[in-house]
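All protein chains but one are shown in place.
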Amino acid sequence: MLGVCYYPEHWNEDRWETDARRMRELGISFVRIGEFAWSRLEPSRGNYDFAWLDRAMDVLTKAGLKIVLGTPTATPPKWLIDEYPDILPYDEQGRPRGFGSRRHYTFSSETWWRESARIVEAVAERYGEHPGLVGWQTDNEYGCHDTTLSWGPEDLKAFRRWLRLRYQSADQLNEAWGSVFWSMEVGSFDEVALPNLTVTESNPATRLDFWRFHSDQIAAYDKMQCEIIRKHSPDRWITHNFMGFVLDFDHFQVADNLDLASWDSYPIGFVEKFPFSEAERNRWAETSHPDIAPFHHDLYRAVGRGRFWVMEQQPGPVNWAPWNPIPKPGMVRLWTWEALAHGAEVVSYFRWRQAPFAQEQMHAGLNLPGLDELSPGGREAEQVAKEFAIVGTLPEVQKAKVAIVFDYQSYWTTKIQPQGKDFHYEELTFRWYESLRRLGMDIDFVRPGASLDGYALVVLPCATEISVDLERQLRRFDGVLLIGPRTGSRTRNFSIPDNLPPGPLADLTGHRVLQVSTLRPGLAQSVTGEAAGAAIRWREDIEASGDVLARFGDGMPAFTRNGKIHYLACWPDEALLTATMAQVLDAAGLAKFEVPDHVRLRRRGNLVFAFNYGEDDWQVPAGMRIVLGESNLRPYEVTVWQA
Amino acid sequence: MLGVCYYPEHWNEDRWETDARRMRELGISFVRIGEFAWSRLEPSRGNYDFAWLDRAMDVLTKAGLKIVLGTPTATPPKWLIDEYPDILPYDEQGRPRGFGSRRHYTFSSETWWRESARIVEAVAERYGEHPGLVGWQTDNEYGCHDTTLSWGPEDLKAFRRWLRLRYQSADQLNEAWGSVFWSMEVGSFDEVALPNLTVTESNPATRLDFWRFHSDQIAAYDKMQCEIIRKHSPDRWITHNFMGFVLDFDHFQVADNLDLASWDSYPIGFVEKFPFSEAERNRWAETSHPDIAPFHHDLYRAVGRGRFWVMEQQPGPVNWAPWNPIPKPGMVRLWTWEALAHGAEVVSYFRWRQAPFAQEQMHAGLNLPGLDELSPGGREAEQVAKEFAIVGTLPEVQKAKVAIVFDYQSYWTTKIQPQGKDFHYEELTFRWYESLRRLGMDIDFVRPGASLDGYALVVLPCATEISVDLERQLRRFDGVLLIGPRTGSRTRNFSIPDNLPPGPLADLTGHRVLQVSTLRPGLAQSVTGEAAGAAIRWREDIEASGDVLARFGDGMPAFTRNGKIHYLACWPDEALLTATMAQVLDAAGLAKFEVPDHVRLRRRGNLVFAFNYGEDDWQVPAGMRIVLGESNLRPYEVTVWQA
Partner (left out) sequence: MLGVCYYPEHWNEDRWETDARRMRELGISFVRIGEFAWSRLEPSRGNYDFAWLDRAMDVLTKAGLKIVLGTPTATPPKWLIDEYPDILPYDEQGRPRGFGSRRHYTFSSETWWRESARIVEAVAERYGEHPGLVGWQTDNEYGCHDTTLSWGPEDLKAFRRWLRLRYQSADQLNEAWGSVFWSMEVGSFDEVALPNLTVTESNPATRLDFWRFHSDQIAAYDKMQCEIIRKHSPDRWITHNFMGFVLDFDHFQVADNLDLASWDSYPIGFVEKFPFSEAERNRWAETSHPDIAPFHHDLYRAVGRGRFWVMEQQPGPVNWAPWNPIPKPGMVRLWTWEALAHGAEVVSYFRWRQAPFAQEQMHAGLNLPGLDELSPGGREAEQVAKEFAIVGTLPEVQKAKVAIVFDYQSYWTTKIQPQGKDFHYEELTFRWYESLRRLGMDIDFVRPGASLDGYALVVLPCATEISVDLERQLRRFDGVLLIGPRTGSRTRNFSIPDNLPPGPLADLTGHRVLQVSTLRPGLAQSVTGEAAGAAIRWREDIEASGDVLARFGDGMPAFTRNGKIHYLACWPDEALLTATMAQVLDAAGLAKFEVPDHVRLRRRGNLVFAFNYGEDDWQVPAGMRIVLGESNLRPYEVTVWQA
């Protein structure tokens, strides 16, 4: 199903009907509205104006569109900020981040919670039972523009409250943080300082708690909104639109409040944000890398406990990356089918019509700026809608055979303490995901501590802290397990475990880590054995009691096996990574199906989808019953067949 | 004619007479003084000390030198800043920019206007009728060191006043800026915030108005000084010394107050500031690029409505670039002749003698540091002075056949919204200028909206907003027109035109722009047809109703012609740019005369000047009557012949 993001407040009211009709004609079923409209819903304190939104929702409903309504908390209006400047967030440099764009609030402000509750209540009360309404979106892209962490006086107050609950006494906090080091001990919680603007590095344990504190706040804030909405709108679902590659808070935790997850998919913009090499950025500039969107689809399917939407789908060039190329013709259609192949319930384009004004005026829409005329991307969306009739109802999504454990906290931990400047948790995980998909795998992501039952292979690229739940699941898991570097390297208090890494997993993996080497770009250490290649960036000196499958040039173990549990003691280069994955897939009895670097496969029920991100054709295996597309898969094309 | 910048206050009084005599002996006619001397003219509030300047001006006058006197407002003294800290400017990070160098004031401060008027009045009253005085310089290098924009409380106050005049009501401001987007609406002008330190990008329309506001302020501030000076010194001319590549305010607008323009020419320092590639920076490190100084000469000839000086000419290595090489022997002479060839009335060297103290102690002068002994650059100036006798009085400057429209606002607009990180308005314009000069053209710059009468070819590399005046001139122009990318892409309110770009020019050019692609370094899109090469950085998808002269690889129009009006829908690489220029020169019936990349020609009246910036000789066309130099133009040499 298709949807679209729409801003009735941006257009003269006399255009709404045409817009709604043309949406339906294009094949759109869902429309998301309202999430930035606070200044129109409440132009000054207490002076609510719902009339225009009433009319807009009626027009849309009459046209047959189903409405998703956003709470407008991402954009508190100027009069509110002037009234309560304590709402503003602070950057790490200690400066207030001012009014004039969006997300100018800190989750730590008690004023902000009160004001948020007030506007959410007003909107939910008004529209909770509107016949056109099918669901809600809370706020917009939590954490986007680095707005998870804030470093102001309100944050310090709230952080101290959070610490008091966690540690009960200053002595326990000092003990947990190792504050005796450099005389950092505090006599009371009121002595705790923010971990920014210190002379040199601040305590990593403090920083991890600061990150957890903010993540907890987002989850609680979102829950507050959900509870108000549910009171007034008990029969509608609630989602939040997560922004891709924003990893500063725990999305699993926030989604505990939600009925389904959604995410905002800007495949080309992300090419500039992800730590790709310049060569890769050039290679994938006009298509995106073939795993960028799928990685997120699979992740948000997990975050949404099986249910997810793409709430915002890039429909052409965007405005916010350093460079913003037009996608290759066909890509908007390809991305749409791809999302559906990975289980998206709805793909909703951002936005109906390009706005000719303000910050996003260079962001494409399904229609040209200001006009009732489809853009190139709009015409591709129209094509997809027509193809729905050919393909028919999509089958249910099945559980994959391979799972990757994705851990937000490991991202925070390795950001706080990279030890090597290019150790990026998200890149490590992405490369492991990419490598498995190059070998033809479908992949599920799993929350740390969730059940691993039913998987043939589970991969843990890096889980710095082994929680009790995660340990329990790993111990009960009876399939093949591949564990990556730094796993188990930190306790809950950001210390090295007493028995050295991997801490509680030591008996499972049969190794311990003595010391760690981080390698500058250009340095590599060869690895030979049953998996061969080289270690780059990160390499551990380990002792191993199990089988040593591969060794570094100096003879130390690089890749080990203890029963079904494999450990890779380095950041692998592409060759070593592929060999490692081949090894564990074989061990798990999973058949590999290698695809070129520009082609990816994805199964949904009995359908197989193939996507071509490159300039070269690819041949579908012979004898398949093709449902959509051709057996010769041309550039930027999709082929679907029955398995 | 030659001039020099001199600081009597830097030297013991007993050296003034020798200095003046030696200036005359070298061949210098003009001397600029006084522009940084406030702390000596008024050592404490109201305690004026003109005696030393009286004596200095008398010494200089007696030696036969003509004096240009600068108002000392670029350097308010410490006692004044301590008395009124509201004079200080603020940087974009929100911090006051302190005392201790120069230009430490904001144009928004009412205190500053009052104090400026006071000192200007005092100086103008004292010296307005001095027999040695021929002209005035207001302040010094407006905008240098990023001092056009300021982000403090005084600026906010003044910006709100300016907006109130422009928009009359908050509703009209909201409408113009599209403030409904992200709930940025304000209820009154007092709610308007500075567009810095926002969470993400602030509204580009706000930023453009902020830039216009500051540009207006500079023009008004300069006018205030001019009016005071004219009251006391009605028979002298007034100029301002603009700094090369400072584009933050509209120089045409400021020059409306002035009798003639002048600019400060540091050809080698600019090599490090202009967005050249590293290869080009190395290539031109010791000579400058052969279009850097000429580009400015031609621009300031337009700014000065035909009249300009070089007020400060680099006479050797400077101190302020990341690297500061000694110019190749001959370059100081070459630059001097070049300025004259382009129409400069006077070339005034900065400075008479290298100061052995303070910030610019590594900046060469015509004399060695502290000594009465010519520097290598000084000896080259001496040579030029002697050559005046050979060449004789220079003929009048004629109007060129080719004009480039130069638009400061387009620089601001594309800085505010580059869309591709390497879209630099000044570079685009420079490359088009360079390409035309490589084909032997003389060039005039034209202010947007000024008459285009009499040109065979007019080039508009990029004019984002088409003002009513510019549109009128383009419609009446009957020569060949070449228009570049992004032209007409924004309304006065920084919106996309209702009919898409090029907005009001759509019927002239016969195209409209559907979407835009920006390309990372390394990406290029081939262009073939009557002009061939590649698009880099920026490429538009357009619909064209006229002739398509060249197409992109995907078949879309790249270069079009509608009658005599040509449109280039991309940033061209060198090959495409040359081919495009050749095409329009041919269309305009202008004969091309191609020169190597290190040689440039310039005509003045019946004289042709050739300049060699490279290491290889160049042969003057056979049979010319040579006035200066040789027919074999050696490296770093000048040859002049009669056309």
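Going by the order they are written in, the chains are A and B; count residues from 1 in each one.
One rule holds for everything that comes next: a contact is a pair of C-beta atoms (placed from the backbone, for glycine too) under 8 Å apart; a residue touches a chain by one contact, two chains touch by 3 or more.
Here the structure is a predicted model, which means the values were calculated and not measured.
*Asks:* So which of A:13, A:54, A:110 or A:201 would be touching the chain we can't see?
*Replies:* Looking across A:13, A:54, A:110 or A:201, the contact with the absent chain belongs to A:201.
*Asks:* Can you work out which residue in B:70, B:96, B:461 or B:629 touches the chain that's missing from view?
*Replies:* Missing-chain contact among the listed residues: B:96.
*Asks:* Name every residue on chain A in touch with the hidden partner chain.
*Replies:* Touch with the absent chain occurs at residues 93-94, 177-187, 191, 193-206, 417, 419-421, 493-498, 500, 514-520, 522-523, 539, 541, 554.
*Asks:* Hey, which chain B residues sit against the chain that's not shown?
*Replies:* 7, 9-10, 36-40, 43-44, 72, 75-79, 82, 89, 95-104, 144-145, 147, 278, 281-282, 285-286, 316-317, 319-320, 322-326, 329, 354-362, 364, 368-371, 375-376
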